[in-house]
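Remarks on the structure that follows.
Here is chain A:
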Amino acid sequence: MLEVTSVSAGYGALTVLRDVSLKVGDGEAVALVGANGAGKTTLVRTVCGLLRARGGRIVKNGTDITATPAHDLAQHGLAVVLENRRLFGELSVRENLILAETVGRKARGADMRFSWDEVTALFPVVKERLASPVELLSGGQQQMVAIARALLLQPDLLIMDEPSTGLAPKVVKDILLVIKALRERGMGLLLIEQNVGIASEITDRAYVMSVGSIVHEIGPGEWQSFLTDERLVKAYLG
Partner candidate 1 sequence: MKPRTLPWLALGLVVWAALPFIVPRYMADLLVFTGIYTVAGLGIGLLLGHCGIVNLAQATFYGLGAYASAYCTVMMGLPSIVGFIVGAVISMVLAYVIGRPILRLTGYFLALGTLALSAIASALFFEWDWLTGGTLGIGGIPKLDVFGFLLDRPSRYYFFVWIVAFACMAVAHNLVDSRTGLMLRSMRDSSTAAAALSIDLQALRTKVFVVCALFGSLAGSLFAHHVSFVSTQSFTVDRSISFLLIPVIGGATSIPGIVVGALFVTFLPELLSKLGDIHQILFGLALVAVVVLMPEGLVGAFGKLRTRFAKREGGGHG
Partner candidate 2 sequence: MTLSLVLQAIFAGVTNGIVYALVGMGLSAIFKGSRVINAMQGEFAVIGAMTTVLLLTRTGWPYPAAIAGGAVAGALVGAFIEVAFVRYMARKNASEDSFLLLTIGLALTLSASVLFFIGRDGHLLPPLGGEGVLIILDAVIQFHALWLIAIGIGATLALRAFYHRTTIGLSMMAASIDADGAATTGINVGRMRTFTFVLGGLLGALGGILVTPLIGVDYQLGLNLTLKGFAAAVLGGLTNPLGAAVGGLTLGLVESLAIIGISSSYKDVVAFSVLIIIMILMPQGILGRAGRRGG
C-alpha cells in the first residue's frame, strides 16, 4: 500500500536520508525505530510531502505521490500525526476537528471511513472539551485531538511520529489502546518511535534506522527476540 523506494532527502547543505526503502502493506502496522537524530522525522516529512525528496520514489496504492504536496495527501488515504502534534493551539478543539472533517468529506464524499460521531466516541475526553482552546488541554488530551483530527481526514494509512514523547506512562497506555482499536478496524499504521518497548507492543514488524539509513529489518515474529538483541542496543547506545 505504501512503498518508499531509495528515497534520499535533506535540508540545504545537509543530507539526512540516504537511500531509504520501506514498505507498509494493507492494514499492516509497521514501526520505524532508532535513536534521536537517526533521520526518522525527516523520513516522515518526506513521505507526507512537507519536504521534497531529492531522489527515489514514494508510491501509495499504486499512485506515485513523491511530488504530491502535503495538503493533497488526504485524497490518497494518507494522514499523519506529526511530532509535537502541531495542533492549532489558539483554536478550539471543535475548530481543529471541523477543518479536518471538511477536507475528509471532500476526499471521500459519502463513503466516510470515520464519521464525526465515531471519532468523538473513540475519544470521550475530546468530546467533553470541544469548546476549549486546544492549548489549554493536557499533553495527552492534545495527542488524542491530534489523532482524531488525522482520522477525520479519512485515511486508510496513519503515520504517527513519536506519539509517546513527553507523556506519562498511563497516558501512553490510553493512546496505545486507541491505536489497537484502530488496528482492529483494518487501519494501516506506520509508527515512528524511539521507544522500542512501545513499538513492539502494537506493530507487526519494524525497520531500525541509524544515521540516515535503514540498518536492520525486524520481520514478523522477530520482535520479542530482537528486544534483547545487542544489535538493537548498539543502534541506540553505540
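Some observations on this one:
Definition applied: contacts are C-beta pairs under 8 Å (C-beta built on N, C-alpha and C of every residue); 3 or more make two chains touch, one makes a residue touch a chain; residues count from 1.
Selection rule: all candidates are chains of the complex that A comes from, given by their letters.
Everything numeric in this text was worked out from a predicted model, so none of it was measured.
Here chain A appears alone, and the candidate among 1 or 2 that touches it in the complex is 2.
Within the complex formed with candidate 2, the residues of chain A that make contact are 48-50, 69-74, 79-80, 82, 85-91, 95-96, 98-100, 102-104, 106-107, 133, 149, 153.
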